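Shown here: the complex without one of its protein chains, the others still in place.
Showing subunit A:
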Amino acid sequence: MATDFWASSHYKRWNIDRATVKLARSQDLQYVDDPEYLDFLSIFFANLIGKLGKKLGLRQRVIATAIVFFRRFYVKNSYCETDPFVVIAACCYVAAKAEESPIHIKNVVTEARLIFSSEEIGVKTFPSDNHKLAEMEFYLVADLDCDLVVFHPYRTLMSLCGKEGQITIREAEAGEMGTGIDDGPRYWGTGEGKLELQEGAVQLAWFIINDTYRSDLCLLYPPHLIAIAALYLTVVLHATTHNQLHGPPSSQGSQSQTHSSKIAPRRSSRPTNSSLKRHTQQDIVTFLAGLNVNMSLIATIAQEIISMYTLWERYKEDPSDTSARNTFSASQFPSTSNTLPSAPVSGRAGMMRSGSVFSGGTATSSAGTPSTGEDLSGSQHRLGQLPQLVKPAVMTPLFLTQVLLRMREAKMVDMGMVVGGMRPMAYDKRLERAQAAG
């Protein structure tokens, strides 16, 4: 089973189509002012899981599993009817157990409270009682139908990139991919030939995979296809970068050796300009095409990854950081040279794997209020007083938290409840929409 993806619960029960994903958000769509906010929430929540996971010392694969659990939970539930923050904490807690790296429930509660109540996010309602999280775990496991084994693209990436990649990564990550890899039969491709990429390129592909969890891709496509799409993007990005900066790869052959990642494997994640050591871009595209996967599907997935980056560009966790974000746009994606990847540069080797193509996207903010200029004096605003949150140019966690709160309130009003425990209030969403539109 662990090797047989096609027989797994992941494939049989959790590989779902876009219509199902859409349907899952239909109630939220009813209560959100702008449908786009839901996509930003998707990024926001994934980042939060990453942040909490890192605080708890979880490895990247455990974090990825937690995000998958979170997405699966919200295939069956609505944001506006639940508390995503409690769900996030429960996902981390269960994922740690499912991936055999258990953590104490108390730590989860403590760290989650710290992170969620920070000024940046401003959620003060996270329960301090361990039992509450344990209770959520129970409901979460039930909603997951007890399917707790999750497949990820990382393994495909490692086996596709062959020994070279595997060995350096294994040494460097001290077990991120596992001690004593016991690789079974492959469930895709021919198994012939390996892609020889330098570590920088492998790492970029790894980061792209990390980033894919910010969207629903992990629900829509089998992990091996996501891995191949990530590799495909890596190839495109790197070749272009390379050509722009230094001309064709062949002329840089000797220099590549001096930049060999083995010399200073962890100092920088910035790929050397010659990451495509022995392959031209065309070679690799041919190689990918030779795997027996549907290349047009790969192109679709790659396109969706790019769309996610485009969206993410307008999301910001650290208001003071603008550089990386603003230079990275979809239109520039294939040709951008100076922004990729400015991912983590220092820190423990084990943490490197958690990097992203957008280093800024995971930066922790110390800033208080977002400086995006929208009318967001926050929670004092009550429904009816504020017809719509003014859509900011850049999304921030605090804004998204407001969006969430507002969705929940709107849902509550619909259920006929009194808001805030003070003033009963007639609230007609359609009316408000009409007003806003007119």
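Here is the rule we use: a residue touches a chain if its C-beta (ideal position, glycine included) is under 8 Å from a C-beta of that chain, and two chains touch if they have at least 3 such contacts; residues count from 1.
The rule we apply is simple: contacts and distances are computed from a predicted model.
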Review point. For the chain omitted from this view, which of "Carbonic anhydrase", "Cytochrome c oxidase subunit", "Mediator of RNA polymerase II transcription subunit 27" or "Cyclin-dependent kinase 8" is its UniProt protein name?
Key: "Cyclin-dependent kinase 8"
Exercise for review: Give the residue, chosen from A:24, A:46, A:62 or A:357, that touches the chain omitted from the document.
Suggested key: A:62
Exercise for review: Using the touch definition up top, pick the residue from A:4, A:17, A:34 or A:119 that touches the left-out chain.
Suggested key: A:4
**Study point:** Residues of subunit A (touch criterion as defined above) contacting the omitted chain
**Key:** 1-4, 7-9, 59, 61-62, 77, 81-83, 86, 93-94, 97-102, 105, 125, 127, 130-131, 133-139, 141-143, 145-149, 155, 175-184, 408, 412, 415-422, 424
